[in-house]
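Heads up, one of the protein chains got dropped from this complex, but the rest are sitting where they should.
Here the chain labels run A, B, C, D and E in written order, and each chain numbers its own residues starting at 1.
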Amino acid sequence: MTPKKVKEEFLRVDGRAWDELRPLKIESGVLSNADGSAYIEMGKNKIIVGVFGPREVHPKHLSKPHTGVLRCRYHMAPFSTDPRRSPAPSRRDTEITMVMRYALEPAIFLERYPRSSIDIYAEVLQADGGTRCATITASSVALVDAGIPMRDLVAACSTGKYNGRIILDLGDYEDKNGEADVPIAYMPKLEQITLLQMDGILTAEEFEQCISLSIEGCKKIYEVQREAIKKKYVVEKSEKEIEKAEEFIEESRVEDEQ
Amino acid sequence: MTPKKVKEEFLRVDGRAWDELRPLKIESGVLSNADGSAYIEMGKNKIIVGVFGPREVHPKHLSKPHTGVLRCRYHMAPFSTDPRRSPAPSRRDTEITMVMRYALEPAIFLERYPRSSIDIYAEVLQADGGTRCATITASSVALVDAGIPMRDLVAACSTGKYNGRIILDLGDYEDKNGEADVPIAYMPKLEQITLLQMDGILTAEEFEQCISLSIEGCKKIYEVQREAIKKKYVVEKSEKEIEKAEEFIEESRVEDEQ
Amino acid sequence: MTPKKVKEEFLRVDGRAWDELRPLKIESGVLSNADGSAYIEMGKNKIIVGVFGPREVHPKHLSKPHTGVLRCRYHMAPFSTDPRRSPAPSRRDTEITMVMRYALEPAIFLERYPRSSIDIYAEVLQADGGTRCATITASSVALVDAGIPMRDLVAACSTGKYNGRIILDLGDYEDKNGEADVPIAYMPKLEQITLLQMDGILTAEEFEQCISLSIEGCKKIYEVQREAIKKKYVVEKSEKEIEKAEEFIEESRVEDEQ
Amino acid sequence: MMSSKYGIASRLKSKRIQKLISSGKRADGRGFDEYRQITIKTNVLEKAEGSAEVFIGNTRVLVGVKIGVGTPFEDTPGEGVLVCNAEFVPIASPFFEPGPPDENSIELARIVDRGLRSAGVVDFSKLDLIPGKLVHVINIDIYILNYDGNLIDASAFAAIAALRTSVKPVYEVKEGEVKPTGVKEKLEVLKTPIAVTMVKIGNSLLVDPSADEEEVMETRITVTLEDEGNICTIQKSGSEPLSFDEIKKAVNIAKVKASEIRSKIAGGEG
Amino acid sequence: MMSSKYGIASRLKSKRIQKLISSGKRADGRGFDEYRQITIKTNVLEKAEGSAEVFIGNTRVLVGVKIGVGTPFEDTPGEGVLVCNAEFVPIASPFFEPGPPDENSIELARIVDRGLRSAGVVDFSKLDLIPGKLVHVINIDIYILNYDGNLIDASAFAAIAALRTSVKPVYEVKEGEVKPTGVKEKLEVLKTPIAVTMVKIGNSLLVDPSADEEEVMETRITVTLEDEGNICTIQKSGSEPLSFDEIKKAVNIAKVKASEIRSKIAGGEG
Partner (left out) sequence: MMSSKYGIASRLKSKRIQKLISSGKRADGRGFDEYRQITIKTNVLEKAEGSAEVFIGNTRVLVGVKIGVGTPFEDTPGEGVLVCNAEFVPIASPFFEPGPPDENSIELARIVDRGLRSAGVVDFSKLDLIPGKLVHVINIDIYILNYDGNLIDASAFAAIAALRTSVKPVYEVKEGEVKPTGVKEKLEVLKTPIAVTMVKIGNSLLVDPSADEEEVMETRITVTLEDEGNICTIQKSGSEPLSFDEIKKAVNIAKVKASEIRSKIAGGEG
């Protein structure tokens, strides 16, 4: 089921190999007012995420008595695209906001926060293809930065078909001119897929290759996420807390299983 | 006061006589989720109406302590007209929604439902002139289908002046190219007019002819409404209930007068 | 600090002297439904203001437990400008609404009206430059007409630079073609400035000249305001009440200082 | 109709008004077919192409007419455009709130609009500039300054009075573009439609309802008539029905009142 | 997803449905991979350029296609435009409220839109009139008339069925302007994408969920396939994850069901 990983001559528009991620940088704790935050650069994507909560829900009638609610917003800055876009949310933004929520919800112990909300706000400052995946990846890190226990980190990237080939992590050009795009979000430890969309034309076999390749990509992203979480602790916290941070996700999950 | 009913040679654009209604079809109980519903075809008009209630009012501050409220919505599907229209309500829609409510309110015992609402939603799927009248006609049937006792059925049709002649039930072409249009809604047993609008130019005498002719039209429509109500019972209910249905309106009114 | 008041030859587009206000007319008590009202003509500006309150706040969550709230609306009629403007509030309207509130708030004893609001609605019927100042001037009079005690009247006018000269009370043409515009609102007895904005290019010296000249202008406007308040009483009230009216502002302030 | 929005009359007040009317009287002493004092001022604004202010008792309505250039409707490419809009601004009543037009202001604007249109006040075919592309657009903005009932008649009077005094900017059409010449000419107004509004309280029809009467009314009917006495628009509103006879009676009353008022409006000009 | 908006299933009802499913049964006796009765009627409207009404059990969706003229998107100046819109009108469910499209109706419209677009149902490059200025615009309006689950499939079936029967007005292009000729010709539809929606309840995947099943579902997946059996759109929704194996299983189920249904839609025409 996993695609053949034979190294090929084939090079992509930006010089990457078929199974190579774009340069990826994640930074945690970048906003002082948010309870948690993260900044991600993935290719030319630049996205900043702020997390607030768990906190009281306004307006109150949106709260739930037996569980917390996760509220998300995916929003693009007017200057993030060419040409400029209106700051009013588009239909695409509304759809992405929805799938972003579904992608992150399985990782959070919402049932621990009755009557409360966790709010994740993502601002795309520059868009370069694959913003929904980068947003989800950054949101996971921001959630941890907010001290919210998680079942697993959620890492996300897309795989697609361009010029007849299955390739990892489509850039803007490949996205717009390719044959297919499969964004997925993945919880590496739990081996579960939380986001799955697909557009274009793929055979069932190609589609499965895409998922396999995306999963590989997500595992690499996961390592960068862990680094970003650790680095934050290194700068700000004591040695002991670093250890804690490393075991943070592990513990949360164990706690969940008991 | 009633116009001369001498049969004339004169034929209309669609071949009808001056005092002839368009083909009329009413069906009751067409939607499974609504408490009551009706579908009407009048010429090429195709309109579906759903009734919900009596039910609790949301938001609560719109409810009234001593009486029920009737809420209506007249809405046109984007594909109902040529060219396509926006699904957002127009000023004309708002006005029709208002007169629709006034046309139906006198027939309903709203005072029996304090703190509650009865909601009538009409969707015009295809428009062919006279949609407000057809909507009111169908709404009456849908209200009965919802089991809501009524003082009388409300039947509606318009009369107008086209090419110098007073004619019944204007089609789209006659509406747009005629000299005047008088939509009325009528409660045949109570002999009361609940909707009255007029646009164009008419002498007072012509106007009275229009009303007389509309009243005749409404009486014919009333028969079709009664058939639609009966038919529903024939299909779904026992013989005994059919009798009940026939006497339904009669009884409701008597009850009211006591 | 006060500019030289040497009478000059210089005449403005509408024939005024550099330190001359446009013809000014204020009328009080012009609307029967409002608790207080005023109509102002300043040049071709025609503005009508209605005051409601102190009254209960709707919706309730906007009220404050320990003080009243002042709510304002600056709104331009569609026919007030050339070309016609949309009746929906513009960003400029929103900004003026805000500075109008700040300009009037210092004159009102809001702390005396906990849980209540005072609402000032201004409708610009014709705009001719300087509408925000004329609105504030008229609002003061309307507040007194509503029987609301005030620390002082607020008078407002703008001074600016046109063709190299500092001039008082810019008309529409001078406003649009001039080098700078300084609208101010002033409480003459308290010698305090409650509105201050400036656009254009001025040296610090010119700017101070503008303020001085505006203050002179506001003092003249203040007299017209007082006349308008008195006249209303002359028409409607007894001699005794006229005296009261004259001392009205004085008293309110004394009361405040105790 | 107004009752739901503009404050519910107390049962007592309501009974008092109804009792008075059943004994043939109105609270302000008027006859059932009598209007309050009507005052019409025209040319009250300099920046609008036409304007009028109408007072009926304490009801006060200002109408400004702006005439500009715009695109025609898709189905009438060679005709000018007329748009009516009504603003219930919050100075007019403690029950009016700022915000976009609601049901009541839309109905008001549409009754005035339909009255003008049905009567044929202007010849739209003469208002085109570049057929299918640019036409004259007449904006009639109705501004309610004080509410004491019968907004429809006050608005309709102000609208036609303002139109009758309107001027139209003259444009030069050249190579598919229009240029203002700076010149304005009188707008040709062909008809003077007059709206007459009545309410039914008990078994009586009352013209020119006050705010109090509108609070207790059962139903309302507006009949608009043009210069030759023909009916050009009717609108029934309100939750009670009317009989055929009541409608005939309303039309008769309207005919008489409309011609009285028309001479006032047509005469009110220089 | 539907659960949050369309009423929360009681715990009891929820348990009952889940228990039934864990024992291999559905409340209405269907197999897990069995659709309810599907009825497709085309050409149900005369004024639209194309139309279809689809019934899946008690779910009822009407689609009207209007084809007009408009401006192209900035980044595809030489191509026609296709716009999908979904209205959850309030007659369809006591839980639907009038108002602008919400999250659910936007998602629905976008899934249908993406399915048509990915499959390449029309050749957009043949839908231009004056490149960069005027193109054909295809509006697909989805009208939910009755809600009993699985709106996506019903909407997608109705959309493609309506498109397949659509006609396109023919325009004459002359000197930078377009004129309708009055003639209409068949719209060339190249593909027939079929959406198959499944929900996961417990460990089972169920096709064509009813409203009750949507209330208790954990997650939802829609797989759209085109004529050659290729996947053209996938959408996962709902708060629970899926494993790779479950996804593969879903694709396999969808492949089988899609070809069954396609013959129904392709065969449903004259």
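Everything below uses one rule, namely that a contact is a pair of C-beta atoms (placed from the backbone, for glycine too) under 8 Å apart; a residue touches a chain by one contact, two chains touch by 3 or more.
Nothing here was measured: the structure is a model prediction, and the numbers come from that model.
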Subject >> Which displayed chains the hidden chain touches across the whole complex >> reply: A, C
Subject >> Touch criterion as defined above, residue of C:V141, C:I166, C:I215 or C:I229 at the omitted chain >> reply: C:I215
Original post:
Which residues does chain A use to touch the chain missing from this display?
Top reply: 31-34, 37, 44, 46, 48-50, 52, 55, 73, 75, 77-84, 87-88, 119, 121, 123, 125-128
**OP:** Write the list of chain C residues that the hidden chain touches.
**Re:** 1, 83, 91-92, 94-95, 97-99, 102, 105-106, 180, 182, 187, 190-204, 207-208, 211-212, 215
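The rule we apply is simple: only the chains that are shown with their structure count from here on.
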**OP:** Compare the CA centroid of chain C with every other chain's and tell me the farthest one.
**Re:** E
Original post:
Matching C-D on over half of contact pairs, by residue number: which of B-D, A-E or B-E?
Top reply: B-E
**OP:** Would you mind pulling out the distance in Å between where the CA atoms of chain A average out and where those of chain D do?
**Re:** 59
Original post:
Can you give the whole-Å distance between the Cα centres of chain B and chain C?
Top reply: 54
Subject >> Residues of chain A touching at least two other chains >> reply: none
